[in-house]
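Only one protein chain is missing; all other protein chains are in place.
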Amino acid sequence: MHDLATRLFPLNRSLTGPGVRATLAILQQEMPGLVIEAIPSGTPCFDWIVPREWHIRSARLTAPGGEVVVDFAHHNLHVVGYSIPVNTTLDLEALQPHLHSRPDLPDAIPYITSYYAENWGFCLPHRQRQTLLPGLYHAFIDSQLEPGCLNYAELVIPGRSTREVLISTYICHPSMANNELSGPVVATYLAKWVMQQPRRLTYRFVFIPETIGSLCYLQRHLPHLKNRVVAGFNITCVGDEGEFNYLPTRHGQTLSDRVARHVLGQVAPGYHRKDFRWHRGSDERQYNAPGIDLPIATITRSIFHEYAEYHTSLDDLTLVTQNGLSGSLELYRLFLTCLEHNGMVQTMVLGEPQLGRRGLYPNLSRGGKVGEELDMLLNLLAYADGKTDLLALAEQIEVPLWSLLPICDTLIRQGLLALSFPDDDNPATA
Amino acid sequence: MHDLATRLFPLNRSLTGPGVRATLAILQQEMPGLVIEAIPSGTPCFDWIVPREWHIRSARLTAPGGEVVVDFAHHNLHVVGYSIPVNTTLDLEALQPHLHSRPDLPDAIPYITSYYAENWGFCLPHRQRQTLLPGLYHAFIDSQLEPGCLNYAELVIPGRSTREVLISTYICHPSMANNELSGPVVATYLAKWVMQQPRRLTYRFVFIPETIGSLCYLQRHLPHLKNRVVAGFNITCVGDEGEFNYLPTRHGQTLSDRVARHVLGQVAPGYHRKDFRWHRGSDERQYNAPGIDLPIATITRSIFHEYAEYHTSLDDLTLVTQNGLSGSLELYRLFLTCLEHNGMVQTMVLGEPQLGRRGLYPNLSRGGKVGEELDMLLNLLAYADGKTDLLALAEQIEVPLWSLLPICDTLIRQGLLALSFPDDDNPATA
Partner (left out) sequence: MHDLATRLFPLNRSLTGPGVRATLAILQQEMPGLVIEAIPSGTPCFDWIVPREWHIRSARLTAPGGEVVVDFAHHNLHVVGYSIPVNTTLDLEALQPHLHSRPDLPDAIPYITSYYAENWGFCLPHRQRQTLLPGLYHAFIDSQLEPGCLNYAELVIPGRSTREVLISTYICHPSMANNELSGPVVATYLAKWVMQQPRRLTYRFVFIPETIGSLCYLQRHLPHLKNRVVAGFNITCVGDEGEFNYLPTRHGQTLSDRVARHVLGQVAPGYHRKDFRWHRGSDERQYNAPGIDLPIATITRSIFHEYAEYHTSLDDLTLVTQNGLSGSLELYRLFLTCLEHNGMVQTMVLGEPQLGRRGLYPNLSRGGKVGEELDMLLNLLAYADGKTDLLALAEQIEVPLWSLLPICDTLIRQGLLALSFPDDDNPATA
């Protein structure tokens, strides 16, 4: 995964344009079934309009003495995203409003955009900015804003059921590793893994520009998604080695929330529970908006807005590690494992079954306590009342859902338990 | 307000009689729309009967040596309320059962009544009582119990909606300031304020004798009140400078409770939550009785039964201050403000609106946190799902409801939000 992130890192992604297309083309090599879509500039999208495409060839800020202050060729972050073309000479005072730096991180190039209001600017380390001398500077940006399209991609991996899991991640940030490349990279490897598994559910992976991309996608597919999606996650900030953060859905009561809390509670009990009111910041804002109401939660490692390197050049491939990516992938695999097997469980005999004659219970009764595994089996039978799903049951008897799966198999083979998915063939309810 | 209390203080109010009528006449000068009603003695009222009217001209207890022990002319509290006429000479021992004093408050004249069983008596400071010498005393009470009526008054201030707020206060206690004059005084000024405001809701102010008065009022208007009243408060003990006490409705779950807890939580977070089971003591007992079930809570400062001066001559116009009265009036204004604007809120676009082009969001994205005001606006849009009222939303996003009102106005003007009051024209549901 770290290698894939390394290949994607140099591309100059933005909301639109060639950087996005190059990114999606590389992802398509990894997932040949990935379908790339285009929505023309100017298309209305709920309260928004798809913007023009942004092309940038080169950009340079030159000091009075002729030396180059910053050059877009050195780092994509040096130019404010969606900068309009400029070729002008101006003194330092007039230039200052077009310069962006971070006094608190004097060595970082900040990441700045101006998608929806025409503007231009350069971003540079604060330490460097402080050395600029008065005089005439030359600002040159060879860019273009022209009708084009907004690109995104999706991969639908069908299962036996029409019920879907939605995995969403974004591909609009240039040259930053945790936010955002960790997202598409983990999503890609999660999709590869799903394709290799026997599947009940259908999985929908979308790779979109943030905000306008998710809005476009929702506008195209909202009724379908509302009918089909039973759970889902927005994957971002999953590449460093920080502790996990769980950002609930708006009310925190969906299946996605239940799965996230269950898995994190079992494998990362020190995880942080964030608050949708104060900490939301990515596409969960759109998926959870009133009237959209899709069950999409966000589980990150170091979460956006809170880690020092966020939205700067310091968010690079040293912050993101293979170890960090792998741990996140494993977590998401457990999420999907829980979703796959979360049927309604029902004990198929009245009273406790006679387990002794099936070799599942010691025949010699000593009156002592039975072991942990047998406790799990007995509790599963005692609580599988046909009105409880496996996830609720696992929570109730305080064991990981996945530890119940081999026991379920045994009991189902013995005719003692049924696991059913009543909504699987129902096309109209989520 | 303190001046009005001062004018009302000397009147000898009781359940019935001229003191009540004089009181209501003064209130009518303040609120010309106030309607004074009369219910004849003997009228059955649920489990009760409207008592005879009590008139008292003079009363005096004279000591063996001829000196006057107490004289009704000096303080209304010297005579047990509803004392029957008496003109008799008796020795100290026979007199004692007719004397009332408070050993724990030796300088206070206690307030004693015997409305529903014929009796007579004098109330005096315990210190004075202890000086009484053996000998023959002359007890003289020139009073009368005769058919008359029970008086109360009401003021209905109509709004656009048939939904009503009920404000109830009582006018049956002679010469005591916190319990009770603070109640009718604050209610009067609250009514004057309501009359000056644009209004959605209809406001019903009632000034009644306690217990029998609220029962009479309920008997006359119960179906109407059950259909119309959405919230309300019993105003009493609101004139001193003690901390606020919130006495919930019977189950503590009505709109009145929600408003009271919201406002108090914001402006007086150290308020005391009392318990309906152990602390009820005023007309909330009738409004919350089974089968009545009106949503009437009681919010006081120093609450009845708990402050030292309660039901004695020490509850006077030094205990009650203009400052205390004003703070209570302000609190009740906030209650009504919350009720007025508590509609269902619904965001009118799908997904987050593009606030930037409306000047409501910075166009230059720096990836930092937005300000507190913008947070409020974004949270309002994120939680206004059409199933939540503004009060629940304010509680959910932890801001005062009133701070959301200018933001609501902006968003409504922009077509981004709707605030609706679905029950407003519904005559049959509360």
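Order of writing sets the labels: A and B. Residues in every chain begin at 1.
To be clear about the criterion, a residue touches a chain if its C-beta (ideal position, glycine included) is under 8 Å from a C-beta of that chain, and two chains touch if they have at least 3 such contacts.
Nothing here was measured: the structure is a model prediction, and the numbers come from that model.
> Of B:Pro198, B:Gly270, B:Gly291 or B:Pro422, which residue touches the hidden chain?
B:Gly291
> Identify the residue among A:Pro106, A:Pro158 or A:Gly356 that touches the chain left out of the display.
A:Gly356
> Please identify, in ascending order, the residues of chain A that touch the omitted chain?
Per the touch rule, chain A residues meeting the hidden chain are 346-347, 349-354, 356-357, 363-369, 375, 379, 381-386, 396-398, 416.
> Tell me which stretches of chain B touch the chain missing from the display.
The list for chain B reads 46-48, 80, 100, 110-117, 119, 211, 214-215, 218-219, 222, 250, 276-278, 280, 285-286, 288-293, 304-305, 310-311.
Note that in this section only the chains that are shown with their structure count from here on.
> On a C-alpha centroid basis, what's the spacing between chain A and chain B, in Å?
The separation of the two C-alpha centroids amounts to 55 Å.
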